[in-house]
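Entry: chain A
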Amino acid sequence: MKFERYGIGLIKGMMVTIQHLLRHPTVSQYPEQRLNISRRTRGNELIWSREKCTGCATCAKTCPQGAIEIVTSTNLADNKYEVETYRVDTGYCIQCGLCVEACPYDALFMGYSFERAKYRRGDLVQSDDELLESPERPASGYYHPEIAEKLPEQTLLIDKIVEKRK
Partner candidate 1 sequence: MTVALSGKDIAGQLEEKFPGSIEETGQECVVVKSDSLLAVAEYLKNTGSLAFDYFNYVTAVDYYSYFEVVYQLASIKHNHSFVIKTRCYDRENPTVPSVIGLWQGANFQEREIYDLMGIKFEGHPNLKRLFLWEGFQGHPLRKDYLQ
Partner candidate 2 sequence: MTTTEMMTLKTEPFMLNFGPVHPSTHGVYRMRATLDGEVILDIEPVVGYLHRGIEKLTEERTYSGIIPLTDRLDYISPMSNNLGYCLAVEKLAGIKVPERAEYLRVIIAELQRLANHCIAVGSFLNDTGAYYTPFMYAFREREKIIDLFDMVCGQRLTYSYMRIGGVSQDIPDEFLPALNKLVEQLSRWVDEYDFLLMQNEILLARTKGVGILPRETAINCGISGPVARGSGVNWDLRKADPYSVYDRFEFDIPQGENGDCYDRYRVRVEEMRQSLRIIKQAMNDVPAGPVRADVPHLIRPPKGEAYAHVEAPKGELGYYLVSDNSIAPYRCHIRPTSLINLTALREMVKGWKVADLIAIFGSIDITMGEVDR
């Protein structure tokens, strides 16, 4: 162990840090500056389509957390299942997206919004109408490329830095 390089390595390192002082910082100021999130974002809620759902409960079987609860009854007149309750406890949901993939009728989507903090665990349970798509609760393009196309393009850090150095 020796002081081998007469301190040249120290000075080289200092040059790098001083260059960064003059560069533009790479962070963005979150609540004011919002970047576009990925088109396939798996937000922390589920979007459910009442019309398409047939009540097959594949989603509930696939869910590794057991967060989906679905109660169906048989409508003998039309000879089909009718969904009575569809409830997702998003407090248990780990946003793995397996239910969306499993759904054979494309009736389930991941949510695109992400600011859904609540004060109580009970508020995180979504049921029936709270799961329907609405302007405040857009659907994400995860596993649904036709939705992904319509969403804004994701901001990438690689583009952002190049942009600012000009």
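Quick note on the criterion: a residue touches a chain if its C-beta (ideal position, glycine included) is under 8 Å from a C-beta of that chain, and two chains touch if they have at least 3 such contacts; residues count from 1.
Criterion applied: all candidates are chains of the complex that A comes from, given by their letters.
In this text the structure is predicted, and so the values were computed from the model without any measurement.
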For chain A, choose the touching candidate in this complex from 1 or 2.
-> 2
Contact footprint of candidate 2 on chain A as seen in their complex | 1, 3-5, 7-10, 12-13, 15-17, 26, 37-42, 58, 61-64, 94-98, 101-102, 110, 140, 142-143, 145, 148, 153-154, 156-159, 161-162
